[in-house]
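After the structure tokens below, expect a handful of questions from me.
Apart from one protein chain that is not included, each protein chain of the complex appears where it belongs.
Labels for the chains are A and B, by order of writing; each one numbers its residues from 1.
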Amino acid sequence: MKKSLIALAVLATAGVASAQSSVTLFGIVDATLAFGKGSGVGSSNKTALTNSGYNSSRLGFRGTEDLGGGMSASFWLEAGLANDDGQGAGTSANNQTAAALPFNPVTGANATARAGQQGLTFNRRSTVSLAGNFGEVRLGRDYTPQFWNLTVFDPFGTNGVGTTQTLSGINGANLGGPTTVRASNSMGYFLPKNLGGFYGQVQYYLGENIKNGAATEKDGTGAGVRVGYAAGPINAALAFSSTKYAAGNIKTTNLGGQYDLGVAKLMAHYNRDRVSGGATGKGYLLGGLIPMGAGEIRVAYSTYKVDVAGTPKSSKFALGYVHNLSKRTALYTTFARVGNKGGAFSPLNGAATAPNNSSTGYDFGIRHSF
Amino acid sequence: MKKSLIALAVLATAGVASAQSSVTLFGIVDATLAFGKGSGVGSSNKTALTNSGYNSSRLGFRGTEDLGGGMSASFWLEAGLANDDGQGAGTSANNQTAAALPFNPVTGANATARAGQQGLTFNRRSTVSLAGNFGEVRLGRDYTPQFWNLTVFDPFGTNGVGTTQTLSGINGANLGGPTTVRASNSMGYFLPKNLGGFYGQVQYYLGENIKNGAATEKDGTGAGVRVGYAAGPINAALAFSSTKYAAGNIKTTNLGGQYDLGVAKLMAHYNRDRVSGGATGKGYLLGGLIPMGAGEIRVAYSTYKVDVAGTPKSSKFALGYVHNLSKRTALYTTFARVGNKGGAFSPLNGAATAPNNSSTGYDFGIRHSF
Partner (left out) sequence: MKKSLIALAVLATAGVASAQSSVTLFGIVDATLAFGKGSGVGSSNKTALTNSGYNSSRLGFRGTEDLGGGMSASFWLEAGLANDDGQGAGTSANNQTAAALPFNPVTGANATARAGQQGLTFNRRSTVSLAGNFGEVRLGRDYTPQFWNLTVFDPFGTNGVGTTQTLSGINGANLGGPTTVRASNSMGYFLPKNLGGFYGQVQYYLGENIKNGAATEKDGTGAGVRVGYAAGPINAALAFSSTKYAAGNIKTTNLGGQYDLGVAKLMAHYNRDRVSGGATGKGYLLGGLIPMGAGEIRVAYSTYKVDVAGTPKSSKFALGYVHNLSKRTALYTTFARVGNKGGAFSPLNGAATAPNNSSTGYDFGIRHSF
């Protein structure tokens, strides 16, 4: 997430006193050679040149305008980027599960999207803000409060084969639903930064269905809140969210923290996703970052289980090393192994593994930011 | 449309004398909290965080190269932006109605596009130009001549809930067809700017169907012309266009004008869309802009009717206020009410309203340009 910023001088506009305005073009291109291995009956392996093994690849534009009197306006447009093949990434217009593509009577299955046609969208963040002494009001598509504890307190930053199992969940997803990471149509408020280490945010987001009395009319509408404290070696936060779906409202609660010992930064978090009238998923992570000269060792153990028949559970051990060639460019490698129980078959790096069988994965990559 | 420009210095290229070349990155991020209400049997309401309530959200790149001798070359690439969810906007490749998506035999209906997957296209404008004392020749996708009078002489600039009904038409569209606002594959010519207040443009655009004798082979091919005069407090213009479709050629005629009294700028326009062998739609707008300190009051009455059975007619009253925090950043609100007659059921802000019932809408938003 280190971004080498490019500042573009703004043309002086007659009558505008604000001299501190700027627009920044920024991005990350992270390429990963990824190997995934499954085990058991029907398992398969995969080798791919993929992306975002260390940091999420992206291309963005952002800027701030000083409005005077401590006020500022700003925008942030950030697109996900599959730099292995040049595609962008889709977004969600309504915080709901995407509709199935048309049924194909010839193959007897729903059609799949055509590979290679996804254009750039600002799926990662697309916001406009007003900020001042009161804090910041932010409108648009943004991360949800319930996501931050999973990524900030994961040594692997929820990227690559080492991604915390509390996000990866069971067999490909946790129970947090479409707003686990981001929400569209959101209105957020952030506390000001000068509260002696305390920080916090609330967010409300809209599913934007027509209000016609249907059971699903509030699907995708929800809210989240996160509060934390960071000072010296300590950072800790608590978050809660609730999102409405006719198929079962989803409530997520999580908390996380880190302590910087100097020789290592220890991290832990706990997450619970509860579907009304349905299942509950729970998990936690324990890990840390260990500085090593120009690099860093990353290690984590994380687990997630769901209280349905058999209580499927997946647990991951991940170990990695990042070598910084500069502040902008790094080489990295990660090894991970996920064990499955209770019928779980969580895979790594695109492999397929049999129920109750393990999967292993390796990442080798380069991250370049600008 | 105020654009705080960012000028990027062009590297001196040996042997090129033109020192005034530049490339500009520009955009608008406009977020709108929009409420729509319907009335009557089967009506519904909608609340959304949407975009472009005051100015159309966009991201663009443009530049000009001085060729010497009064000549210049330039390009303009401008993408529409749904900053509420991060999507781009589609364009039209052929100035024709988009084909229906595949029929889904399971649901018995045509499939809908997948929400959230529309990537950025330069749908708003995508042109290359040569200009000189003779005027400007412009090639690519651009606004049509027949659009300008509707937006320039609308106090709401054809954005947000206040958009003139001459553009919104009946039940969602006027009769102007796919080239009402823009055309792809166009060749345009603009008069030079020093004609004592007179201005004008002509445009020819291609549907690009194969010439095989089919009735539809010229679908989407057409031309438009616009001439006007602007001097002191006066600005007035007249436009005409004709576009070929086997289902009925479309001819649009409109004229508009404004007079700046100082305490207020009065605006009016008239528009007629005639489909050969089909219906004719007619409408007009009366409105104005009233400066108020750092802001502006906007007000308009507009109407559109179509001469089919019942003569459906929709009439809108809109009132709004824009408060400028700076030249680049503004807060705004708009109220609008549309009345329907003759079977019309034109809605506002995504609501649904019953035939002959009214719909009301509110916008609250922020516009930030860069």
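Just so it is clear, a contact is a pair of C-beta atoms (placed from the backbone, for glycine too) under 8 Å apart; a residue touches a chain by one contact, two chains touch by 3 or more.
In this text, all values refer to a predicted model and were calculated from it rather than measured experimentally.
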Option touching the unshown chain, where A:G116, A:G196 or A:G232 are the choices: A:G116
Touching residue (missing chain; options A:S56, A:Q87, A:N209 or A:N340): A:Q87
Residue of B:G40, B:G90, B:G278 or B:G310 touching the missing chain in the full complex: B:G90
Chain not shown, touching residues in chain A: 4-8, 25, 27, 29-31, 33, 44-50, 59, 81-88, 101-106, 111-112, 114-121, 325-329, 350-352, 366, 368, 370
Touching residues (missing chain, whole complex) on chain B: 8-11, 13, 15-16, 18, 21, 23, 25, 61, 63, 65, 67, 71, 73-75, 77, 79, 88, 90-94, 96, 98-99, 101-103, 105, 111, 113, 118-128, 130, 139-141, 184-187, 205-206, 208-213
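Note that only the chains that are shown with their structure count from here on.
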Chain A onto chain B, rotation angle from CA fit, given as a multiple of 5 degrees: 120
